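One protein chain is absent from this view; the other protein chains keep their places.
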Amino acid sequence: MSTETPPSESARPATSANSRPAKADGDGAPGEITSAQVEHLAGLARIKLTPEEITKLTGELVAIVDNVAKVTEVATPDVPATSHPIPLQNVFRDDVVGVTLTQEQALSGAPEHDGSRFRVSAILGEEQ
Amino acid sequence: MAKPALMPYEKAIELYEPVLGFEVHVELNTKTKMFSDAPNFFGGEPNTNVTPVDLGLPGSLPVVNEQAVKYAISLGLALGCSIAPSSRFARKNYFYPDLAKNYQISQFDEPIAFTGSVEVELPDGRLFTVPIERAHMEEDAGKLTHVGGATGRIQGAEYSLVDYNRAGVPLVEIVTDIIYGAEGDAPELAKAYVSTIRDIVVALGISDAKMERGNLRCDANISLRPRTAPGEPPAKLGTRTETKNVNSLRSVERAIRYEIQRQAAILEGGGTIIQETRHWHEDTGQTSAGRPKSDADDYRYFPEPDLLPVVPSLELIEVLRAGLPEAPVARRRRLKADWGFTDLEFQDVVNSGLLTEIVETTKAGASAQSARKWWTGEIARIANQRGVDASSLVSPLHVSELIALVESGTLTDRLARQVLEGVIEGEGTPDEVVAGRGLAVVSDDGALIAAIDEALAAQPDVLAKIRDGKVQAAGAVIGAVMKAMKGQADAARVRELVLERASA
């Protein structure tokens, strides 16, 4: 649907913070889901699952992934991917200022704020 | 922070080859944000320049700012890049409180611009070609303020406050390819590269490019590889670190030098470099470890389903190409000729990273020589003293106004330095500082003559000597007059008047 013009993948290690393995590898073949993996995914998704939930979800995901993995049967390299159901392109907005929220509106749903900013607990992780 | 071992720089370069890479973020100066019609302005009252989109409210959707796309294409072209026939946005997923949606809309596999290069000039005048891998569009995050703890830093803070005024400000991230061959000039190359990017975006008029305000931010990747004997294959690339928070040209240079010395000391001691983010601390001149980078960093990029591909027409690209300013090297040659600087003078300007400031100062009306004199002289001296970039101290407009005041005789050089100090201290424009501090030269001859007559009367012996033709004796009277005028007089005019009055 669109012309693919990827940057050179080979020359990236020193500068690019992001790279994705070209295909499934490393962590095991698709379909094999362990409770350790579910715990890792829950961490990425910021959900503090209980051990019981992890056990239950692991079983459910194994079953679901077994089923949905059938997409790989027909997804041959010659088939392009579709991201949008109706192809559009160049949908832009003019660079004109519109209406903003008031500070009161912006903070209206906040669990905690100091009158002008949202307040959160201490952050120990580093900025990305 | 314990002081880590550092290897002397010369020795580090002897043993290892530094390999570099840079990610420079440029904030675009569009009127509105990248994906919302909120004003692109993030000073002022927190959380006022926001729409539901910038706060990531449920149900809100992004719409691309066309001007930002045009700016990104222009920048891509200025970097010698190819413009992608079709490019698209992607979501970079990670949780952080300054990221309203907990994903950043960026570009991943189809950036707007790719494969270019930038020529930069090293201190010795040598040109070095920095290869550009890509330039892509993305949105900025909000601003965190850490409260509690000793320093306002994240460590030890009790809580943090979030202002989303900056959330959604358009960014172009310029990513270089791996840079080999910088050798011992690596720190200078780093500074020259960032300085050149700054010159380019200012010439394009697409960014305010103030590093101290975060309009231009540099993340520096660096690794060392052991040198091998001639004829042997080169060693494998070393593990890299990514130094962040490098917010001035001066810091770019210092941080690279520091990392080379630190990594070399570790490698020489048999240690290994950890692949990690390091934070530069301007005050201590050191870097400290951030979160280790590992495979756990999984941004789960996927095409942004709320946005459509950007497919710029060839006509648009050609229109933007035609509007490009000249290439940095050609521009530098032209400016040197236009300004009539000597090789030494011009190299001094380029190395100081103040080309943009001098251009802007001349645009505001000052002569190039005066601009050069002030920027590379007094302003650079104060900047050096304070450990900041000269560009962060004062605006080109104010420097130009200051020069005009000197050239009109309103200020002497000495007074002008005091006015500059006032401007830097935030006392206002040069005119306002002159008024506020009462610093203008007394150009009223009447007031001067009164003071001279008084001084001559007080020192009859001096008057006699002058009348005897011993003109150098006038110095004592001039000194007394200048003192009486609190320095706010033009000494040359005072001398003229003293001789006139003495012979009257």
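Letters are used for the chains, namely A and B, taken in the order the chains are written, and counting of residues starts over at 1 for each.
The rule is short, and it goes like this: contacts are C-beta pairs under 8 Å (C-beta built on N, C-alpha and C of every residue); 3 or more make two chains touch, one makes a residue touch a chain.
Just so we're on the same page, contacts and distances are computed from a predicted model.
Novice: For the complex's missing chain, which UniProt name, "Maltose/maltodextrin transport system permease protein MalG", "SRPBCC domain-containing protein", "Type-4 uracil-DNA glycosylase" or "Glutamyl-tRNA(Gln) amidotransferase subunit A"?
Specialist: Its record in UniProt gives the absent chain the protein name "Glutamyl-tRNA(Gln) amidotransferase subunit A".
Novice: From the list B:18, B:62 or B:116, which touches the chain that is not on show?
Specialist: Counting the whole complex, the residue in contact with the absent chain is B:62.
Novice: Any idea which of B:298, B:431 or B:453 touches the chain not displayed?
Specialist: Residue touching the absent chain, from the options given: B:298.
Novice: Consider the whole complex, including the chain that is not shown, and state which of B:93, B:145 or B:347 touches that chain.
Specialist: For the chain that is not drawn, the touching residue is B:93.
Novice: I need the residue numbers on chain B that touch the omitted chain, in ascending order.
Specialist: 52, 55-64, 91, 93, 95, 97, 100-103, 160, 162, 164, 295, 298, 300-302, 305-308
Novice: Quickly run down the residues of chain A that touch the omitted chain.
Specialist: Interface with the chain not displayed, on the chain A side: 20-27, 30, 33, 37-38, 41-50, 53, 57, 60-61, 63-65, 67-76, 79-86, 88, 91, 93, 101, 105-106, 108-112, 118, 120-125.
In the analysis below, only the chains that are shown with their structure count from here on.
Novice: So, what's the distance in Å between the C-alpha centres of chain B and chain A?
Specialist: Those two chain centres are 35 Å apart.
Novice: Considering the complex alone, what residue numbers of chain B touch chain A?
Specialist: Those residues of chain B that touch chain A are 19-23, 30-32, 36-39, 45-52, 55, 57, 63-69, 82, 84-88, 92, 94-98, 108-111, 114-115, 133-134, 144-146, 148, 154, 157-164, 175-179, 221, 223, 237, 240, 242, 244, 277, 279, 290-291, 293, 296-301, 303, 305, 307-312.
Novice: Show which residues of chain A lie in contact with chain B when the two form their complex.
Specialist: Its residues touching chain B are 2-8, 11-18, 20, 40, 44, 46, 83-84, 88-103, 106-107, 109, 114, 116-128.
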